[in-house]
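A single protein chain has been omitted from the complex, and every remaining protein chain is retained in its original position.
Chain IDs A, B and C follow the sequence of writing; residue 1 opens each chain.
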Amino acid sequence: MRKIGILTSGGDCAGLNAAIRSIFYRAQKYEMEVIGIKDGSLGLTKRPVDFIELNYPTVSGSLFREGGTFLGTTNRGDPFNFKGDDGKYSDLSDKIIEGYKLLKLDGLIVIGGDGSMKIFKKLADRGKLNIVTIPKTIDNDVGATESSIGFNTAVAVAVEALDNLQATAASHHRAMILEVMGRDAGHIALNAGIAGGADVILIPELPYAIDGIIKKLNEMKKHNIRHSLIVVAEGVKTENGETYMNKYADGEKRLGGIGDYLATQIIKKTDIECRVTTLGHVQRGARPNANDRILASAFGVYAVDLLAKGKFNRMVAWQNRGVVDVAIEDGINTYKLVDQNESLVDTAFALGIYIGIT
Amino acid sequence: MRKIGILTSGGDCAGLNAAIRSIFYRAQKYEMEVIGIKDGSLGLTKRPVDFIELNYPTVSGSLFREGGTFLGTTNRGDPFNFKGDDGKYSDLSDKIIEGYKLLKLDGLIVIGGDGSMKIFKKLADRGKLNIVTIPKTIDNDVGATESSIGFNTAVAVAVEALDNLQATAASHHRAMILEVMGRDAGHIALNAGIAGGADVILIPELPYAIDGIIKKLNEMKKHNIRHSLIVVAEGVKTENGETYMNKYADGEKRLGGIGDYLATQIIKKTDIECRVTTLGHVQRGARPNANDRILASAFGVYAVDLLAKGKFNRMVAWQNRGVVDVAIEDGINTYKLVDQNESLVDTAFALGIYIGIT
Amino acid sequence: MRKIGILTSGGDCAGLNAAIRSIFYRAQKYEMEVIGIKDGSLGLTKRPVDFIELNYPTVSGSLFREGGTFLGTTNRGDPFNFKGDDGKYSDLSDKIIEGYKLLKLDGLIVIGGDGSMKIFKKLADRGKLNIVTIPKTIDNDVGATESSIGFNTAVAVAVEALDNLQATAASHHRAMILEVMGRDAGHIALNAGIAGGADVILIPELPYAIDGIIKKLNEMKKHNIRHSLIVVAEGVKTENGETYMNKYADGEKRLGGIGDYLATQIIKKTDIECRVTTLGHVQRGARPNANDRILASAFGVYAVDLLAKGKFNRMVAWQNRGVVDVAIEDGINTYKLVDQNESLVDTAFALGIYIGIT
Partner (left out) sequence: MRKIGILTSGGDCAGLNAAIRSIFYRAQKYEMEVIGIKDGSLGLTKRPVDFIELNYPTVSGSLFREGGTFLGTTNRGDPFNFKGDDGKYSDLSDKIIEGYKLLKLDGLIVIGGDGSMKIFKKLADRGKLNIVTIPKTIDNDVGATESSIGFNTAVAVAVEALDNLQATAASHHRAMILEVMGRDAGHIALNAGIAGGADVILIPELPYAIDGIIKKLNEMKKHNIRHSLIVVAEGVKTENGETYMNKYADGEKRLGGIGDYLATQIIKKTDIECRVTTLGHVQRGARPNANDRILASAFGVYAVDLLAKGKFNRMVAWQNRGVVDVAIEDGINTYKLVDQNESLVDTAFALGIYIGIT
C-alpha cells in the first residue's frame, strides 16, 4: 500500500476535513502517499484526473476545524446512470474506475453516506478497487454504527436555533416552528427537540395528527405556559401517509414546506400565533463540534489501518465506545431509523413532549 | 419621582432584558420603586393591571444575558384602533392611560421601535403621561440614534449563518441564498453581507436586477470561484418597484419568499445550483452580544436619569460615542434607511459586491 | 411516593438545571410534589430547611439552557466531619437526616459526583433515606456509566479555547499551552486535545517527560510547522511521580500551575516562545451543549421512575446507548481513569500526538 486516495461524496457535513486530516497523518506512519480527489467521483471522471497531493501544509493548521470539505463533493446522483449538463444520461462507471487506475492508487477511502457507499461498493466490485468507507451523514441513518460524522454538529445547530426561538416565543406568547432536515430519519429532530426544550417533535417514523399537537398546546395553557416550540423533520407524514409537498425553486415537487403547512393548521384551529423558521443548509456547513472532530479523527486513523492491513470493502463504525469495522453491506442494508422503543423516545414521552401517534 | 414603570413593546430583540436590569439598578440610586408592566400596552389594559414589582432577585443573575423580554411584549398593532380576539376594532387608549394612573406611576420608560414610540407619544400627550423612550429594533431604522438595541446581535446571527453556508457552498460549488429580515431598511443585510463575505447583497433601498446578480456570478467564475453567497432582505424591489409577495400561513399576503423567487430565477438563467435559507425569528431571539448589552445598559441608565430630572417626551440616543437625548419626534420622524452615500455602501462596492442598481 | 426532593452537590457543571427540569416534568406524571433543596446538603442542615417548591413557572422557560445549578450547591466537604465557618469540625449527618424527615420526603434525588454519592449513600444507610443518584462530573471519572453530566460541555469549552489559541500560535510561531481541569482523570485533556488539534496531550494517567515533548516539537519543525498546541491536565506527573505544586490564593498548596512550569522548561531547553492559558472555572459554568442536555434529560426521567418503583440506592447510568441503573456502590467504587488501551489513546498515538511515556 504505497499510494492511497480519499474522496468525499454526497451532501457535505461537519467533520469531513477532520477525517481527511486524520487519514493523512496516519498515512505518514506507513509512508503512504495521499491523493485528495476533487468533487467526489466527478474528479475521477476528469482527464487529467482532478486531484491534489496532500502534504503537511495542506492539511495542518485550522483546516480540520472548518465545515464542509476542502476536496469538494458531489451529490449529482448515480454515476451508473448519470444525468449530464446536457440532460442526457450516461454510464460513468468505467471512467471512474479508469480514473482510479490512472492515479495508480493502491486503495481508496470513500467518505460518504449510504447512497455513496452503495455506489462505490458497486464500483469496487466491478473495477476491483480496494476501498474502505467512512460513514458521514447529518441524518445519522447509516446502520451498523452508532454515529456517523456530521450528525452531532447538525443537532447542535438546530438546538442553537431553538434556544433563540425560545426567547422570542416566550416574549410574544407564540408557537415557533422549526423545520429541520430529515426526509426519512428523525434523529436530528428527536435529539434537537429534547435538547432544545421542544414541546412537540414530529419525525418521519411516527405519524402525527394536528389534533394531537393542538391538544398538547392546550394542556400547556393550563399550566399558564402560552408559548411553545415545535420541531418538525421535513419528511413527516400523517396517519394516512400524507406528506407535505412543495414546489421548490427549480420547479420540482419535493418534501418540505411542512413547517408552513403546520402553522396554517394551528392558526386555523386555535388562537395561537405561529412563526416558522427553515434552517436549511445552515445545518450542514457549521464548524464541526468536538464530538464530530473526535469521531472523524478516530474513523480516519482506523480506515488507513484497514487499507494497510489489506482489509478492503469494510466500513469503519462506532460501536460501544470504540471504532470497529464491518462489511460495507452492513452499513448500507441496515438503514437506521428512530426506533419507537429506543431510550430517547421514552425520554421524550416522559417529558410530556408530543411526538406523534404511537 | 417615586415610582416608575417599564414596558417593552413591539417585536422582541436581543438586549431588552439588559435594558430592564440597567433601569432597575439605576432607579435604586434614586430610591425609586420599579414596576414591570407585562406584555407591552396590553398589561395596562388588564384589570387588575398586569405587572410585577422588580427587585434584586428578579433582575440580577443571568437574566440580562438572555434574549427576548421577560416582561413580555405585544405587536398587535395600534391600541387606538385595536383588533380584539373577536375581530372587532376598539379604542383602548383610555384604558391604557387609566392603567398608568391606577399604578400611580410618576413616569414610564417605553422600550420600543418607531411604531411603539409613535403610539406612546400619542398616549402621553392625551393622558399627560410622563414618558421616556429607549429605541430598540433589529432593523436599526430609528432615526436620530446611530444604534438601537437588538441590531448588532441580529447582524451577528446572520453572519454566523453565512459562515455555515460558506462551507457548504464551497463544498458543492453552489450559490447559497440567505433571506434576512428587513422590510424597508437594509441595514442587517448590508452589515451581515459585508461581514459574512457575501458576493451579492440586496436591500430595499437599492433596486436590484436579476441580470446584475447573474453578471456578478459569471465574473466570479472567471476567477475560478464557483460558489457564492447572496444575502437578501425581505423587502427588496426591482427597478419597477416590484416586490415579491407570498401567501403566508395565516392566509394573508406579505413580503417574503423572495429568497426562493431569486433561486428560481438564477436556476432558470444559469447552470448554478441554488439553496435557500430563511432565518426568520432566529435573528430576534438570540442572546444579546456584548455591544447590545453595553448599549442597553447605557440607555437604561440615561433613561432613568431623564425621568429623575423631569425631562419627559425624550428618546435616548447613541451619538458620537455616547448617550444623548432627543425629542421622541426626532426618532420617529427621521426613519433611517441605508443611505447610498454611506461608508459601508462604498465598502461593499469596493469589495466588488453586487448591491443593486445605483 | 408523594413528595420527592432534589439536590445538587459538589462542583457545579453544565446540565444540572436540565436534570432538575426533567425530574420535575417526569414527577408530574406521578403527581409527585417536588422540593428543590438549596445548596446541596447545607440546605438540609438549615432550620427551617432551605428549599423551594418547584412548579411549572420555576422550571420551564430557558432555565434548563443555563449553566450552573439554580438550587445552589456546595463542595465544602464531608458533612460527617464538617469544617464550620469558625474553623471547628462537627458531624452534621444527623441534622441532614433530620432535614429530610422534616420535609416529609418520600425520596431524594442526589445529583453529584463520586464524592457526593459516597456521602449520601452513607447518610441514606444511616437515616433510612430513600435515595437515587445521578452522576455529574466534568471529569467523567464516575465508574459504571459511559458519561456523566457536564463532561461533554467541558470538553467543548476547552476545544473552543484551543481553536482560538491555534490562530495566535500559528501567527506568532509559538507553542501555546492550555491547562485544563483534571486532577486524577485526563478525559477532558484527552478528548479536547484530539478534537482541538493538540500536538501534545498530558494526562495524569500517563507520566510525561519534558524530553518527549521537546522531541515532538522538533519533529514538527522538520515538517516546517513552527507552532504547536499543548494541552495539560492539572494533575500530571513525571515518571518519578512528581506533580507540580503551587501556592494558591488561599495559601494552601494545591495541584496546578503546571502550565507555567512546562513553559519554563520548554523555554529553557529550546528557542520556542511559549504562552500559557489557564481555563479554570470557565469549563464549569458554560451553557450545557446538546449532548449534556439530552443526557441530563434522560437521567432525570429515569431517576424519578426508579423512585416511583421503590428502587432505592441506585445510580442512573448511560450504557450502550441508553439509560440503566446500577448500585450506587458500582459508581463509587469503579473510579474511571483513562485506560491506556482505550480507543482514543490509540487515536492520539496514531495522529502522532505525544501523550506521555507508555
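Here are some notes:
Here is the rule we use: contacts are C-beta pairs under 8 Å (C-beta built on N, C-alpha and C of every residue); 3 or more make two chains touch, one makes a residue touch a chain.
Note that the coordinates shown come from a computational prediction; the quantities given were computed from them, not determined experimentally.
Touching the chain that is not shown, out of B:Gln28, B:Ser90, B:Asn218 or B:Asn333: B:Gln28 (per the contact rule at the top).
The missing chain, though absent from the display, is touched by one residue of B:Glu53, B:Asp125, B:Asp211 or B:Glu342; that residue is B:Glu342.
Only one of B:Ile52, B:Ile97, B:Ile214 or B:Leu351 touches the chain withheld from this view, namely B:Leu351. Residues of chain B that touch the chain left out of the display are 22, 25-26, 28-29, 56-57, 60-62, 64-65, 146, 152, 155-156, 159, 163, 166-167, 170, 191-192, 194-197, 223-225, 289-291, 293-294, 297-298, 301, 305, 320-323, 342-344, 346-347, 350-352.
In the full complex, chain C touches the hidden chain at residues 8, 11-12, 16, 39, 66-70, 72-75, 85, 157, 161, 163-173, 176, 248-251, 260-261, 263-264, 267, 271, 274-287.
Keep this in mind: only the chains that are shown with their structure count from here on.
The most distant chain from chain C is B, comparing centres defined as mean Cα coordinates. Inter-chain spacing, taken between the CA centroids of chain A and chain C, is 31 Å. In chain B, 66 are the positions where the chain touches two or more neighbouring chains simultaneously.
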